[in-house]
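Please see the structure below; I have some questions.
Every protein chain of the complex appears in place save one, which is left out.
Labels for the chains are A, B and C, by order of writing; each one numbers its residues from 1.
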């Protein structure tokens, strides 16, 4: 048991580190480092432009989408190399945030199901950040129950006509393309009547409206489709095979291992080192110590669990199911930590003006953003079901929608 | 808003207090007071005999089963009077433990469904403790799902022949009579094919086997029925109406309001007043204080919730649904408190010899008995369902057994 | 025993509820949330006209003297509608301070205006981002002149006068200050709950008058004020918690997933059952604290801390899990879930955080309880 790189890994790490030191946008380091949860701080620079600049530079040097084949703009690197890159890229990795969905989910789906011409034409620009992609999956009536989606696609000649609404689409407002899952046959069972496409987000009839979140930001959008036309050549997979195609996409939703998941622990630990309570440093208060210890055990457990996954990759194996716990643990933990950190600071901590509040109002930012973590990309309840069924092998819930034609499933309206 | 008795209540309280002071078995006070959770300490006296003596004395003076009609051995008192009696009886109330099921559940069921001759013959002896009753409901395959019971009753002439097994029968080993729910028709839906009886526990074919629990005690029994014969005259309610009859019984399972529910808080509070940790009293440690405060809020919340119920009774109203939270809160709380109290005492607290361990090994007794509290008389999960459905009006779970003939319901074997 | 509110008290609650149903819907709250209004003046006027601002003030001082039990139910109703008014600052804090410690003259001059709402009061204590500690107050009063800064004052941008904690010659004291006086400058603050006005207040040689006559005991006086106010804040908290729970239950009944109402899944059912449990425990503790407040019982410090701690926990739990039940919609600006989430976290810190009140609770806890 050791934490050392193999010779090959060490060599790759050196190469990556050297290039990053020579090319990273150092002038953004301070701003990026001071980003609070749910936001990316690029100082005076436009975030999207800053992100595209760094991505372009990486692509030109062969450091974009490391796992992809070279002909699609990647490096054909191994999973462990991609992990090492993430570790070395460090804070600059935040700049990749707006490409994660496109490169992490849309890309692999295109690679698996798009035609060769489309792949060669579109994937390199996705890899280089020249074009941004989004994923049009969730709907107002289809969140946890994604297969309950209703957006219709009807075949007219060589084209499909799309009508309906998507929601929770990250980055739709600055996306060039999107992958879209639709219902093409409502008369068969829900998982059978879906079909996947990709489309130009500037197609006529696409209407994008930002959703304002509790924390005041608008990272998500509603996307309306009014007789939007998509050529059949942009269909991904067979008609009616959309659910299977979507699983390819969602399989890649697994958070990028190596980049560590935010828990709020380091922030709390730094706070209590100096914050005074009852005439002493908070870290010396036994109630604080007890909480700190329990949360450290969780944070450390997540870090060590990730290390086990990385070892598996390093051995060329697939990581075990224990990785499914990350978001479930981190989401609730961050929410509790934010509440606790503010409680220790008293009434003054209601102020969330970054100029006044402690650490750029980092805990207030967590308080207002963390509820979303427990919902987006699988609610706590869905994640527990997944662990119970897929990891522990417990029986599935009773299904009211099993084998029922989609248009006869009770929907409450 | 006040906590005062009405004039009538005050008068009744004085009467009760005076009689108790003159007649209570003072010599048992110390022993009873030192009883730890899950046990009743009566010193050198046989617990059953001590209990029967006190009950007999109460009955002769008209203080038994206060809510029952006089002709059945009761006092025809009001609910609030019964609460006041419980408050005044105090520690001596522990002696009533082995009569609770008979007087609290069997009695009301007999009153509602037995023939007048049976009531006049049997209820007074139940009230006076001369005869003890038990309740034969749960079965190995029918716990939370009581209506899944399988004990068969077949009509032969004027008698019913019983075959099957019951479990979790408290006090069966010293009971004279029991009420028994059986399945008389397995071909109809589960709630429709049941019938209730009462029987002499000394009937031929009744075999009682104690169940040893984790804490080493055997308060519960398995009861086997091998062609046990019950005259049809001992049927309670109509054939097939057993479920409705059982609800009458279970409605009375509501813990006696006024007698406060055990949480472990007073014991923890007394412990930390003297227990030293890190060269100071535990109660001065801020981690201990935080736990103590949170648990006090729960204990006090339960006490005040009971007070609201008592006020309702005092006004002649029925208490609100908030009483359903008692056991759910107290069970888990006691388990946590036991663990925490032992943790504060270190390795020495693994010793559970009452002569050596703190406070007659009270926390060790809680540790080993409290898991049962979260299960008996409704598991935590069942109680949450009841609150969600009956109090909050949320929809019921999907049912796999609804409307299905009992003998076709999936049972896993 | 009659451990419940009287019909008269419930009548006051129902009248308040009707007023707020008419005048304080989510649209009104959002006017303040989104900065189009500093507070809901219309609602405030309505409350004043009904005399609710004077609920617990004796008639001799222009109040309606309906008692603290009635005021508790008013607070609960205001909490359930996350009403954006300075009611808590003016009524639970400033008014209580005067009733407890004011000189006859001070009461005569200020209480009638507080009672009819023509004067809005506030309490200014916090000086930085740590829990209050009397020993190093930076605000000082010398020769009747107040100097210093209050870091954050609830309703500080609305109030006409404030009770200010400051260090005088005899030590910490409470001082009456006219917030329209020269030398007072106020800066509105952005907080986690924009529906409650919050301001930084700087005092540059502002004339300040000692509240009452007992100089140097400001911390003890503040403690007594806060114990009484905690009961009323706790009622606002359980009012909000109940509203959040009701909202969750209603949504879980109508929202379908997998062909079933989501409220039929135990994952959510049991979560809501736990919300109910936390709320009922807090509610019963609040009842007891209301009795202690109304009778000025010796148990008040313990009862107040118990109500405060359990109500804070219940509101934070219910407002948090109401969002969870709503899923994605729960953290949109459009849905009202965040109104409760914001308010629950604001109220949890006003008067001092959980750790402060847990500590007060244990201080007041008898060794046999």
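By our rule, a residue touches a chain if its C-beta (ideal position, glycine included) is under 8 Å from a C-beta of that chain, and two chains touch if they have at least 3 such contacts.
Please read these numbers as outputs of a predicted model, since none were measured by experiment.
Engineer: Which is it among B:76, B:250 or B:375 that touches the chain not included here?
Structural biologist: Of the candidates B:76, B:250 or B:375, B:375 is in touch with the missing chain.
Engineer: Among the options B:228, B:293, B:367 or B:387, which residue touches the chain absent from this view?
Structural biologist: Per the contact definition at the top, the residue touching the missing chain is B:367.
Engineer: Can you say which of A:141, A:218, A:260 or A:286 touches the chain missing from this structure?
Structural biologist: Of all options in A:141, A:218, A:260 or A:286, contact with the hidden chain holds for A:286.
Engineer: If you put the missing chain back, which residues of chain C would it touch?
Structural biologist: Output for chain C: 265-267, 270.
Engineer: Which chain A residues would touch the chain omitted from the figure, given the whole complex?
Structural biologist: These residues touch the chain not displayed: 1-5, 9, 265-266, 269-270, 273, 283, 286, 289-290, 292-294, 296-298, 300-302, 304-305, 307-308, 310-312, 314-315, 322, 325, 328-329, 381, 383-385, 387-389, 391-398.
Engineer: Suppose we count only contacts with the excluded chain; which residues of chain B make the list?
Structural biologist: Residues 138, 141, 143-145, 148, 167-168, 211-214, 216, 275-279, 287, 335, 339, 342-353, 356-358, 364, 367-368, 371-372, 374-376, 379-381, 384-385, 397, 399-401, 404, 409-413 of chain B touch the chain absent from view.
Quick note on the criterion: only the chains that are shown with their structure count from here on.
Engineer: How many angstrom lie between the CA centroids of chain B and chain C, rounded to a whole number?
Structural biologist: That gives a centre separation of 42 Å.
Engineer: Quick one: chain A and chain B, Cα centre-to-centre, how many Å?
Structural biologist: 52
Engineer: Two-or-more-chain contact residues of chain C, please, as numbers and ranges.
Structural biologist: As it turns out, chain C has residues touching two or more other chains at 260-261, 355.
Engineer: Scan chain A for residues touching two or more other chains and write them down.
Structural biologist: 278, 287, 397, 400 - these are the residues of chain A that touch more than one other chain.
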